[in-house]
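Before I ask anything, let me first share the structure, which is written out below as structure tokens.
All protein chains of the complex are present and in place, except for one that has been dropped.
The block that comes next holds subunit A.
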Amino acid sequence: MADSMCGPSNSAKNLLAHIDRDRAHHQDRLVNAPQAGPGIAFRSQTPLANGAEMAFGGFQQGGAPMDAAFGSGLDMNTITGARAYGHPVPGIPTTTMGHGGPGAPAARLASPATGGASHQEWVHQFSGMQIGGGTAGPSAAMPTQMHQPAMAMMNPAMNMQQPSFGMGMYGGGAPAVFGFQNPGMNTAAQQQPQAAVAQESAIDVEAFNRAFGEYDDANFETELADWTEKQKVANTEFAEAQDQWMAEHGPRAEPTAEVKPPSADEMEVIDANLEKLAQEQDKRRSDDELARAAVDIVNSVADNTSEKFKNSRFFELMRRIGNREVVVEGDGFVNAATGETVSTSHDDDGHPDSGIGSDSVTPEKGAEGQRA
């Protein structure tokens, strides 16, 4: 009955945490930061995101074909991406791939809060920029009014690509996450400021706001230019490193050693090792589950101050299991440090058995009740 949606291995949980973080507009400067080459102004740096806004505007206004594609695409992301990888991994920068495709579906989900009247302005900027700037890419070439259905149709295909690009896992979260995450922004240089922001906002949102409140525009532009430069270098380095890796490990790489199938004897050893590994993993998993359950159980009565619960040997055992002092070994519990068997016998308990002292008669009808 394990529910993978509830487990800690799912990236959706991590992504959900992001939703609670600061999503004020000044962060958009960072997360929607430029990623393409020079000569393109800051605001037009994220053409696909703009397209997404427009598309989302259309979606809000009831663009049916897009609606359908949107739904299936999102599902596909969630299933193939989130489950396969567990954690968000850096995607390949879209600029190095030569087209904007993989970024599009994710970016389409960005900035859901915008739309309406203001997005029209963006549409014009966007379409002008696309033609003037000559940015390659299937969606960019579309006329504005064609954009929505075209993207809708392209969407499933793009989603199919996503897992292989490592982009799919962003689908695990709510749309709001995407605005924050900036799908294209995955190089180390880009992630640095974002990480800093995240940390800061987690520690002290007020300090964060103060800092960015003092941040005037001029200051921002110069730093932005500086940062863009650094990012370019980082992108290049990443692409080089990637090329190098592909040359060494890719499908066309020279095999470094002759690979032979293992012999029967070797297979036996391998099988035995795998079996052992699987058992150890099972054991660890069940130990973890038990410890987690024990902690939950202890926490569930944390507010109970009664003597009985304080002195309960069961809860004492749960506390020790939760602290990993006691683990399951064979058919019983043992002390994790000493290996001694932990007795769960209540033989030495003193049970006072005199009088009716602890029993009680309910004084009046339903007196204790209704807390449940």
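Going forward, contacts are C-beta pairs under 8 Å (C-beta built on N, C-alpha and C of every residue); 3 or more make two chains touch, one makes a residue touch a chain; residues count from 1.
Here, contacts and distances are computed from a predicted model.
J.: Which protein name, taken from UniProt, belongs to the chain you can't see among "Protein ISD11", "Sedlin", "Peroxin-7" or "Iron hydrogenase large subunit C-terminal domain-containing protein"?
T.: "Peroxin-7"
J.: Provide the residue numbers of subunit A that touch the chain removed from this figure.
T.: Residues in contact with the chain left out: 290, 301, 304, 308-309, 311-314, 317, 328, 331-333, 343-347, 349, 351, 353, 355-356, 358-362, 365-372.
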